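All protein chains of the complex are present and in place, except for one that has been dropped.
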Amino acid sequence: MDAQTLGTLSPLRLERAPPLLMAAGLIVWGWQNGLMLYAVPMALTLEATRWVAWRWAVTDREFNLVSDLSSVIFLIVVLYVFTDKGAKGIFVLLSLMPFVFFLLLLVQMYSEAGRVRLSALFISLRRLDPRYSPEARAEVDLSLPYFVTCLVSASAGNRYEDAFFFVVGILLGVVLWTVRPRRYPPALWIGTLVLATALGYLGQVGLIRLQWAVESSLMQVFDRFLWRYRDPNRATTAIGSIARIKLSDRIVLRAKTPQPLTRALLLREASYDTYSYGIWSNRDYEFISVDPDITGTIYALSPVPTRDRITLSTYLIEESGVVPMPLGATRIGDTNATAVDRNSHGAIRLEARKGWVRYTAGYGDGPDPDAPPEERDLKIAVSYGTDFQRLADRLGLDALPPNLAVSAVRDFFADGFTYSLTQRHRYPRGRYLTEFLFETRSGHCEFFATATVLLLRAGGVPARYVVGYAVDEYSPLERQYVARARHSHSWAEAWVNGAWVTLDTTPSVWAPLEDEQASAFEGLFDLWSWLAFNYARLRTSDDREEESDYGALLWLLIPLISVLAWRLYFKERVARGGKPAAAAALRSRQGMDSSFFAVIAELERRGFDRRPGETVAAWMDRLRAQSGIEFSSEPLALHYRCRFDPAGLSVNERHILDAEVRRALTEFARRAIANSLPGTTSG
Amino acid sequence: MLKRLLYHNFRIVYRLSQWTRQRFTPAGLLILGCVIASGIFGVNTRQTLAYQIFALTAAMLVLSLLCCAWFRAGFRISRRLPEYGTVGEPLHYRVRIENRSRRHQRDLCLIDELHADFPAFEEFRAARDPEDRRRNWFDRSVGYPRLMGMLRNRRGAALAPLPVPDVPALDRAELDVNMTPIRRGYLRFEQARLARPDPLGLTRAIQTHASSDQLLVLPRLYRVPRLELGGHRRYQRGGVSLASTVGDSQEFISLRDYKPGDPLRAIHWRSFAKLGRPVVREFQDEFFVRQGLVLDTFLGGRSTQSFEEAVSIAASFAASSRAQDSLLDLMFIGAQAYRFTAGRGVAYAQNMLEILACVAPCPGDDFARLDQLVMQNIAETSGLICVFLDWNEPRRNLMQRMTTLGVPACAFIVTADPAVVSAVEAADGNGQRLVAVPPAAVQQTMDRFNPSVGRA
Partner (left out) sequence: MRSADIYQAIADNIGKVIKGQQPAVRRLLAAFVSGGHVLLEDVPGTGKTTLAKALARSIDAEYHRVQFTPDLLPTDILGVSIFDQRDQGFHFHRGPIFTSILLADEINRASPRTQSALLEAMAETQVSVDGMNYNLDPLFFVIATQNPIEYHGTYPLPEAQMDRFAMRFHLGYVEAENEIAILSEQNRRHPLDDLKACAGKDQVLALRRQAADIRISDEIKAYIVDLIRATRAASGVLNGASPRASLALMKASQTLALFDGMEFVSPDHIQELAVPVIAHRLMLDPQARFAGITARSVVDEVLRQVPVPI
């Protein structure tokens, strides 16, 4: 009979996860997401199958039911999370995945079959005829995929970056160890795994760098075309340019107030003191940093008590930028900025990582602590000097005390001036203001502001030009106030009795008129802007909003789960069979004390396996033929007599057998060393 | 046009899925899934830590694939196939793997595969798959499952990768492979693949061996009732040379005097004793039962599933007939008219099954040829079992003629068309049994069929 090795092993498939691996996966998930309260009982329930014996005989229909239920749960969770969180919901969903599939795993672990049919998971397979489509009958063990899901869900927690990598590495290493091919020595496996881990570590560091590089180049493209920034030393006005002033609808600023605004709120970005041919400018005033308080989160700007606050978000395209602040700002808090600077002319500059910056500005009733006026705050350029002087004289501003002068200027502009965005006529350079003042009496806010400042200066009141935004529009989509590019505004501030006072002479109808400029596509652009804003917020991952309450979700699931439990409970519960029936009664076996067994054991230890149906003699023959192992036939014959001859061996023959065995063993050992026969260990 | 584009896409998709299934172990597929999932969620490295999982698992897979570039050990693979298989019955065959290298080989994996030509575009377009009814609209219109169904059918059986037991150096190992054929006819092997895993156990290095074999798969067999058609035994010309004597040979009709040359065995000794002179028995001619099994092979636009079930029904009758005391004639039209006889020492049932395994349908509907074949042999036929694919004028006429000639017949009409089914049920058999058999419920119909009811 040929010596053959027979194998009738089952096809390769994914096996049950090793003990406690699923529990480890769940614990990691709970650890990362702060859901340990749920993870621990889930882990215990799943792993308890190793100690608890009873099982349910779950039919195909019941598996289908559980699978469908899991899909329904999944859909409900998806809907809830996305309506609550918006686009950010995808990561919340990721962190909830172990919940969604827990039921399916539970049923699998406690079922008799221990595996789930593919047709339960994929509806399209349920209707196929198994005669023609054998994959309808295929089964799968979900424990390892569930473990992987737990790991990927754990990554959504986004904490403990350094520890997470190695924890995942260790757990995956455990999984790989169980499927390790036996043909390689463990040292090779360990080496490969270590190499893979090292590569992975370098890879993940590389991925972070890669993302930064990609993002910064993207952002530069992004920023160049989408966002404006305020230069604290130079503001270009539209005075002197023909055509219709049209600033875009682009939302540049978002504001959230605790109470709704009763009227438009002015936000100041910077003030300038030198005007020349349509450009207001400053000397390069130094920015001085503002120190935060002890907590490190609040930057005090003025000692005036805070009456109200407003939370603003806007974009910085560089590492720092000037941001709009409410008038009378007292402090900045709750910001993702890393530093706050201010200059003497009221510009507040925040330093933050490029991108979206958010800050809460508190403001009060006091004046802005800008630097007191200097000579240039009274200076008017020569070309305008005469006209404004004339007007100032006409109004008698010199004689008036400053506050009355301010009122007089206000009254002057309130009477007979209209707001307009169009400049039709072309004038020589430097004539536009004069024409505005005396002829047309119509213009946009920059005209009004510039004229006001120059007029006040002509009347002997130091004044500066201020640019900023007017916040008035509430966006229901964003549930906060928005300021668009066309909401940018200019006004004047005058030095009255030792403090700077705001004077806005632009007719108040300007806002509605601006709104009429809204384009038809504003809604669409707003949506895009909102998405971009949220994307920007996501990127900086700085969401301090309250976590939504998931209690409502649980209430929805409880009735579903109780229905399922009721259905399964009232089905038969099949007790898992106890230990198999005791093995057949031991047959009497004679001669089991033959010393030849030592030879058999030695050969097996060296890796020469005997097939179950192979007699010792046939095995020896095979070994001789294949591996050249020689044994003298004497001990084998004696062993056979010892075992199979009812007459057995005499005492003398026993001694002979023992002696022969000893000799054979030593001979074998000697030859083994000489020929360096493989001493392969099993396993 | 769109279909052609889809078809080429499918080729690529199919190749890719085959490659993945062969190259990756189940653990490797799990890690691949992990790579994909963590890749999707890890795009933003600031939002989640999935990029770490991605980096780690991708590194494992890449390293694993690199380790699988080299597999050079010498092997020889041979198969020992059984004589036959039957559709729907699992069969086992042995694969012997000889290790020609000096290394003890472990953890090998055998990926045996049956050969199938990828369907050409025309065949894909013209294919009609009965399983399509159960698929959803998307699958039906796109056609990928249909294409896969065609490939599966061409292969004949599904073979999964199997682990190979350890093969010692210069020794061999044998492996039992299970497969369940899903169609009749010849199954062909062209090559076998042997794979070894990489150190991590995620991917496989594969070497391909040319090893061609073929195996004949007999049609699916159903339980069918014994049909006692109650026909008369007909005189069979050729008597003893055609089949051995049974029973009758002891019966003699007359005695006559011994003539020199008569075999001594024919002497009737009792009469000899009584009369004192040798007396010889005279034997009756051979009469026994000869049943006809008529198979309708004219597809004429009907579904191939009906044809397959018709072949299975014919095969079931052939397999269940007790060949000891009657003959069974199989008649069908292929490239020419075929009549094959089995039973009573002429041939075994399995020879008939071999023929049925290879029967191909005839296009068109030229029933007259089959009619002619049956009528040629009607004189010797005691009873007729017919398996038809339709119930129309020529077939009705054949049955009618059987009634006229007094030959009991039973017809099984395999059809899913409800109009034909109701026509069959409404038809008056004139004593002949007519049974409509829906292709999807053959076994139930056969179990319900009671042969004794309604005999002539």
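Letters A and B mark the chains in the order given here, with residues in each chain numbered from 1 onward.
By definition in this document, contacts are C-beta pairs under 8 Å (C-beta built on N, C-alpha and C of every residue); 3 or more make two chains touch, one makes a residue touch a chain.
As the structure is a prediction and not an experimental result, all values here were calculated from the model.
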item	value
For the chain not depicted, the shown chains it touches	A, B
Candidates A:Asp231, A:Asp308, A:Glu351 or A:Glu614 - the one touching the absent chain	A:Glu614
From A:Val205, A:Leu261 or A:Ile600, residue that would touch the chain that is not displayed	A:Ile600
From A:Ala187, A:Val382, A:Ala647 or A:Ala674, residue that would touch the chain that is not displayed	A:Ala647
Residues belonging to subunit B that touch the chain removed from view	81-86, 89-93, 218, 221, 240, 243-246, 249, 265, 269-270, 272-273, 276, 319, 324, 345-348, 350-351, 353
Absent chain, residues of subunit A that touch it	1, 4, 6, 587-590, 600, 610-618, 640-641, 643-647
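To be clear about the criterion, only the chains that are shown with their structure count from here on.
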item	value
Centre-to-centre distance between subunit B and subunit A (centres being mean Cα positions), rounded to whole Å	57
Subunit B-touching residues of subunit A, taken from the complex the two chains share	4-9, 11-14, 32, 90-91, 94, 124, 127-129, 131-135, 144-145, 148-149, 151-152, 154-159, 161, 164-165, 168-169, 172, 175-176, 179-184, 188-189, 191-193, 195-197, 199-204, 206-208, 211, 538-539, 541, 607, 609, 626, 678, 680
Subunit A-facing residues of subunit B, complex	25-27, 29-31, 33-34, 37-38, 41-42, 44-60, 62-64, 67, 88, 96, 104-107, 109, 130-131, 134-136, 139, 149, 152-153, 158, 160-168, 170-176, 180, 182, 196-202
